[in-house]
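A protein chain is absent from this complex, but the other protein chains hold their places.
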Amino acid sequence: MSAVIETLEAMERPPVSMGSRLEGELLEVSMGPQHPSTHGVFRMNVALEGEIVRKLKPVFGYLHRNHEKIGESVSYLGSMPYTDRLDYFCSMTNNWAYALSVEKLAGIEVPERAEYLRIILAELTRLQNHVSLLGFLLNDMGAWGTPLMYAFREREKILDLFESLSGSRMMCDYMRFGGCRVDASPEWLARAKKIVDIFPRFVDELEQLIVGNEVVIARTQNVGKLSRDLAISTGITGPMLRACGVNYDVRKVDCYGFYPRFKFRIPLGEHGDTYDRLMMRILEMRESVGILKQAFEQIPTGPIINPKVKIRAFRPPVGEAYGRIEAPKGELGFYLISDGGPNPYRYRVRPPSFINLTILEDMCLGHTVADVMVILGSIDIVMGEVDR
Amino acid sequence: MIGTGILKGMAVTARNFVGSYFDKERLITVQYPEERNPLPENYRNFPFLVYDGDDSQAGLRCVACKICEKECPPQCIYIVKSDDKKPDYMGKPQFYPKVFDIDISVCMSCQICVEVCPFEAIKMDKDFELSTRERFDALLMRKDDLAKSNDYYRRISPTDAAEVDRKLTAAAEAAAKKKAAAAPAATKPATPTPPASNEPAPTRASS
Partner (left out) sequence: MEGLEQIKARIEAAVPGAKIEILQNASPSQQHSLKIDNQHAGDVAKFLRDDPALRLDFCSNVTGVDWLDRTVKKTVKVKKVIDGEEKEVSETTEEKITGYLEAVYHLFSMSHKHGPVIIRMQTTDRAQNVCLTSLTPIWRSAEFQEREIFDLYGIRFDGHPDLRRILMWDEFEDHPMRKDYREPDDYEYEPTPHDEVLEKAKGHYVSRPELDGAEKITTQT
């Protein structure tokens, strides 16, 4: 790490007001929606002065399918497979957040083994999400292909685990109210343990590949700085918030699931720039590996689903509940209002990547167009969740 | 020194490149379709209807109760219930689906139909090579396309199928026992042997 700081001091970024021929004239450019590094169909209307961003307005809605309206027109159980499609990288955590909210709404207890399985799957999801984010981020910075393929290779192993457990690689639809759908066999757990055991080797390699790389440092350090107070006010959550040095992790704050039983630390950044956000993902992966190792040791035997919960004609009592979990991208919450019927009266998703985008303009102002892509990449958005 | 970070990264790339020739962990791609990874047993794709015996229509376990149609989140199942009853595989007169369609261009493979089915009649298939040249009719699976034998189900997911078979036999035995217990109590003679599948069902004959 010391070498990194040395190079940081040795290199100085050119001042942003570097003379450009178009000084004084604003040029409006529409970036996206079909831009390869907007991670889907996302558009930004950018006003440029030369190459410097002076104004940036995000435009949403290209993938809008009114997920919440669909949620109000299908039964509680019927929404579960739809939640897979919100953030299609992390269907397991989406499932968990929704199941948790319904369990709060109806007061359902979850058996111990199911809680452990949920933690294992959520942390595996975090690993594969952060891995692919790093790959994509490097892709955006111009390291075309290679790091992304390394990242996808590791992600593939975890997706194979998901597939052999739930039947689908990405649209897992694994959790049910009061537990999980299928039990993990001892062979599956052994296989998962093996993959998790060798995962740090890959994280080391990835770290070696990017952490000290001068190009990465030049492209990320001091780019898209976010102050602590602004981050709190704008409701940023997840690794992005912690990169600004705010110690707030729903796993620690809400103590949902069995997280209090696990020993893990919350990595915190110092500068709140893109480099910190990148490092935050690497450090979180290491902590996730730690949680997984503990979970494989502690997982008890027993039932995986609460037998009192009916699968058909499930009607929670009248009322409302807001449940949230720490998804890989931030705080994922579901707000449900029940009128006693089979469908929720109101079904609301609090999508972390949508709210994390509130800050995009502030972070990009004064940077070049090329930096916009890096900053956007470091926010970690998935349009399925942003547009819903 | 500037450049060491890049060199370190190059070392990683070189290790991965050379390693891909020797280490299976570093090269996990396969040359589809010549090479294939084995599908996991839990893999699911689209639903199909299970039938017992040889006749793909008479042996259908589905009794057109329409629970799956109701519970299907994207509403891709379409069932028309029959007006009459036909003897099923066991010879018991049952309603049957006159039309059973699944629009697999709408289906999202969520498996809820399988979970809610009380008759173990609908199960998830593993066939994923389903590309067609047409968007609409070719992706609409009719009853004939959906019906697949129990042997097929046993082949694609042996563990689940064994579990289902065990459950069904247990239920059948329990029903037989109950019947046997009820038969001496009633003055009626024992129930006649089940009619052959080509004979008209009793309800139909009476109507």
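First chain written, first letter: the chains are A and B, and each begins at residue 1.
The criterion applied here is as follows: a residue touches a chain if its C-beta (ideal position, glycine included) is under 8 Å from a C-beta of that chain, and two chains touch if they have at least 3 such contacts.
Because the structure is predicted, anything quoted here is derived from the model rather than measured.
Among A:167, A:333 or A:377, only A:333 touches the chain that is left out of the view.
Residue-level contact of subunit A with the missing chain is found at 60-61, 64, 66, 68-69, 104-107, 230, 232-237, 246, 248, 253, 316-324, 331, 333, 335, 337-338, 345-346, 348, 350, 354-355, 357-358, 387-388.
Rule of thumb we're sticking to: only the chains that are shown with their structure count from here on.
One finds 34 Å separating the Cα centroids of subunit A and subunit B. Contact residues on subunit B toward subunit A in their complex (touch as defined above): 2-6, 8-9, 11-13, 15-16, 25-26, 28, 40-44, 67, 71-73, 108-112, 115-116, 124.
Those residues of subunit A that touch subunit B in the shared complex are 3-4, 7, 10-11, 74-75, 77-82, 85, 146, 150, 153, 156-157, 160, 163-168, 171, 173, 181-182, 198, 205, 208-217, 311-312.
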